[in-house]
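With one protein chain held back, the other chains of the complex are shown just where they sit.
Coming up: chain A.
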Amino acid sequence: MISLWKKLALATAIVATPMAVATQAVAEGEKYVLVSHAPDSDSWWNTIKNGIALAGEQMGVEVEYRNPPTGDIADMARIIEQAAASAPDGIITTLADYDVLQQPIKNAIASGVDVIIMNTGSAEQASEVGALMYVGQPEYDAGKAAGERAKKDGVTSFLCVNHSIQQPTLVDRCQGFADGLGVELGNSMLDSGADPAEIKNKVQAYLSANPDTDAVLTLGPVSADPTMLALQDNGMAGDIYFGTFDLGEEIVKGIKDGVIEWGIDQQPFLQAYLPVVILTNYHRYGVLPGNNINSGPGFVTADGLEKIEQFAGEYR
């Protein structure tokens, strides 16, 4: 019997340890929570985590990053409710699905928490829910700008490699690109899944089935890295017109090597860093910029890659 009690006690100790650690980590100052819609597997959000951590350190405030582990937006709504219940000074969140997230966000604002919308969403939606401002890159417009740029370069058909087809914003990018080119999206969007080997093989299969494809558009490092490998394998690297959303170490290398024409930088660092700074100054001194902030799109080409190379994946 004694041994059983011992085991129970041991189990309790094991469960309690991380909490004891956690309670020591609480700092002084204002507290801000950033809630994203990204699943754990999406490494792009590392820049966001670094961005709020840096801002928190510089401003002397406590920051936290929260996300639904599988990227389920309904779970994200619960996380926002939960964040509001823990009574922080402000919440920084994406608006990945307006219908689902609007009520939790409105409730948070009504219970006295200031909200800034970042990354996903739009300026209109941000003001509709009553957020202070929107910091980010309007996705459809960014896609369209990219499409128009590609059209100028003579592209008439394309493949859009979508690694997370459930997310409406990623579909918006493909749709915008198609509209910018002036062609139907149709079968040009490939549901690639997030597994690198799968993406690589699907891209190769698509390109061998549709050899007259002019351009490839990827929507982030998750799909860009394996796509680059696929193009190197089938000899189309450097030949096919290749554009991508977002930056990452491999993408920067690709741009340098001439495999990738351009990368669309939405500067996630700003999306994470600025809201923390803005909220802190708003709460300390009552100052607030009078407009929304577009952190992107900026086209990154082979010119002036130095800073980007240095900080790719960390702050860029």
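Here is the rule we go by: a residue touches a chain if its C-beta (ideal position, glycine included) is under 8 Å from a C-beta of that chain, and two chains touch if they have at least 3 such contacts; residues count from 1.
Simple rule for what comes next: contacts and distances are computed from a predicted model.
**Q** Not counting the visible chains, the remaining one has a UniProt entry; which protein name from "Oxidoreductase", "Xylose transport system permease protein XylH", "Amidohydrolase family protein" or "Fis family transcriptional regulator" does it give?
**A** Missing chain, UniProt protein name: "Xylose transport system permease protein XylH".
**Q** Quick one: say which of A:G112, A:P211 or A:G304 touches the chain that got left out.
**A** Result: among the candidates, A:G112 touches the missing chain.
**Q** Any idea which of A:E81, A:E128 or A:D141 touches the chain not displayed?
**A** A:E81
**Q** Residues on chain A that touch the omitted chain in the whole complex?
**A** Spelled out for chain A, the touching residues are 1, 3-4, 8, 11-12, 14-16, 18-20, 22-23, 25-26, 40, 64-67, 69-74, 77-79, 81-87, 97-100, 103, 106-107, 109-112, 130, 165-168, 171, 175, 185, 191.
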